[in-house]
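Heads up, one of the protein chains got dropped from this complex, but the rest are sitting where they should.
Note that the chains take the letters A and B in the order they are written out, and that residue 1 is the start of every chain.
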Amino acid sequence: MDSFFALLLNGLNSSALILVAALGMVVICGLMNVINLAHGELIMIGAYTAFCVTQKAGLSFALALPAAFAAAAAAGAVLEILVIRRLTGKPAETMLATFGISVVLQQTVNLIFGAQSQYVAIPLEGNFSLGHVVVPFYNIFTILFVAAVLAGTVVFLKKTRFGRRVRAVTQNRSMAECLGVNSARVDTLTFAFGSGLAGLAGALAAPVKSVSPFMGGPYLVYSFLTSVVGGVASFFGTTVGSLLVGESSALLGGLSNDVIANILVFLIIIAIIRFKPEGLFAKERR
Amino acid sequence: MKRLKLPMTRKLDLALFLVLGLFPLSGLLFYTQLIEKYMVFLIFAWSLDILWGYAGLMDLGHAVLFGMGGYVMALSLSAQNGVPEFMERCGITQMPLWLQAITSPWAAVLVGILLPALLAWLLGRFLFTSQVGGVFFSVITLSLAQVFTLFLNSRQDYTGGFNGIGDLPGLALFGEPLTLTQSYYFVFAAVLLVYLFCRALMNSRFGLILRGIRENETRIEFLGCDRSAFKTAVFAVSGALAGLAGVLYAPVNGMIAPNDVGVEFSTAAVVWLAIGGRGSLTGAALGAMLINVLGNMLSEQFGAFWQLLLGFVIVLVVFFAPEGIVGKLAKAVKERG
Partner (left out) sequence: MANPYILWTESLSVSFSGFLALDRVDFSVRRGELRVVIGPNGAGKTTLMELITGRVKPTAGKIYFDGDNITGKSPHVIASKYRVGRKFQGPNLFENMTVSDNLLLAAPNLNTVRATFFRSTPSEAMERADDVLSRIGLWEKRGRLACELSHGERQWLEIGMLIMQDPKLLILDEPTTGMTEEETYRTGRMIQELQDGRTVIVVEHDMNFVRQVAKTVTVFHMGHILAEGPLSEIENNPEVVRVYLKSERKGEKSRA
């Protein structure tokens, strides 16, 4: 029984990582309706920022998190201004352009740091055991931190003035502009915000997952699938989606091979999306 | 309604085949071998073009279909004298049934072509019959490539793992191994046949419908077209052609490894088509040849910068030449004449 609870906790940790990675995508894809194939690379930028801050500059991990957010947000802002903005309403072109950007980002990091996996020290060492399953303290930290980020994001978008502007622009751009909202600025900042969230995901994952220039691919896939399964514009749905993915991976992984578990969960997610493309908790837009 | 003059794209195709056909006469042995490999890539490029260029389905994991054909052929070739060495090293002493089935080269070719076609067909039936958008297809194919690479790397016993399967013999006809020149022209013939096949198919009404699906999916439904049937069909054909390319790749390259057939190679094909131009077959060929040849020439000096440059060029192409190099050339010619 203890082991089961421990598995649940570890699953929660996986869910948390998936959630924070997917959050950025919900903001960008769900709110702004932009398909960003470089999402995984924004996560990668966050991971490398954490690497640089902790390993290269020797600073505390607590600084790595906001630094990762800032770095990825900056990259996102530049991306939005130079590329995304000019391709509004052209999904195929946006996909191809962001695909090109992802190659550029991968290769740039590859040139600077090399292709080998980088090591980022776990900021919170130690663990406790429940039954015969080990639960690292860092996992608990991740869960709590992501919960805070989720709450913060929802509050930010629903309660603050900027959040209202974002919702105004995404729901009715011309009307928002008539009311004096600088929609271009809002777009850039929203995209930057979503990118920053991706950066956070990268920083959180860095101590426990491999950090390399090409790490972004699977994160893109998971973010996309999770946000779609939940209903692309729904934070609640995405949370449920990541719980679904994270917990099933952990529980199945506890029973059988990790790779097989991942593939199974993956197939289930695809099946759900295929039969319910609008997601499990879609907000109906007419 | 059809023009009698050869459009520019056909002229380029003709030029390409002329150059390829005469290349061995140059006597540059090393480059002949290289170009032979790049010719196999042409088949792969065209298989993606009919899917992405014509039908608008951006497959980010196309190398999986290529890899299936390649590994089937590689396994078959390495099993000619009993259980392959890499399997023996993992403790397998008896040839598995499935390997016995593909030991015969003809069986291997057939399976190498039909297995990816079948996978594509099944995937198509499953994905295209729902309302999910194009980006979903792209992400699913990307994840397929990721999973495929994971699988290949993990099953040391069946796939040779990270190192793949090497020491493969070259092409042979009726038991007689071919010389380099003979092998080259064999591949050349295959490429020519694939070209004619693709041209004929895309020039037929099937190609017209595919382009219609790409341009306006909802409207074409109202014109009585079952989009999912067409998408599935072109995906299956694309899979078969990619498999064929893989089948040729194994003996021509002498070895096959997970790096050749995973996300990287899928990405490469997308790059060739993005830059060369899609939806004309010519652009795909131009992109594939140009980028591979240039990449080979520049890799000694520039190495990793080359990939970076390609990424930038793609972004530039999206803004300044969305139809690719070939598209830009075609427009320039049209405006002049």
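One rule holds in what follows: a contact is a pair of C-beta atoms (placed from the backbone, for glycine too) under 8 Å apart; a residue touches a chain by one contact, two chains touch by 3 or more.
Because the structure is a prediction, the values reported are computed rather than measured.
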Hidden-chain contact residue, picked from the options B:Pro96, B:Gly134, B:Gly166 or B:Gly212: B:Gly212
Listed residues B:Leu16, B:Ala229 or B:Val293, member touching the removed chain: B:Ala229
Residue numbers in subunit B that touch the chain omitted from display: 1, 200-201, 203-206, 208-209, 211-212, 215-216, 218-227, 229-230, 233
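We adopt the following convention: only the chains that are shown with their structure count from here on.
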Subunit A and subunit B, separation of their C-alpha mean positions in angstrom: 32
Residue ranges of subunit A in contact with subunit B within the complex: 35, 37, 83, 86-87, 91-93, 95-97, 99-108, 110-111, 214, 217-218, 220-221, 224-225, 228, 259, 263, 266, 270, 273-275, 277
Residues of subunit B touching subunit A in the complex: 56, 58, 60, 126-127, 130-136, 138-140, 142-143, 146-147, 150-151, 154, 263, 267, 270-271, 274, 304-305, 307-308, 310-315, 317-319, 322
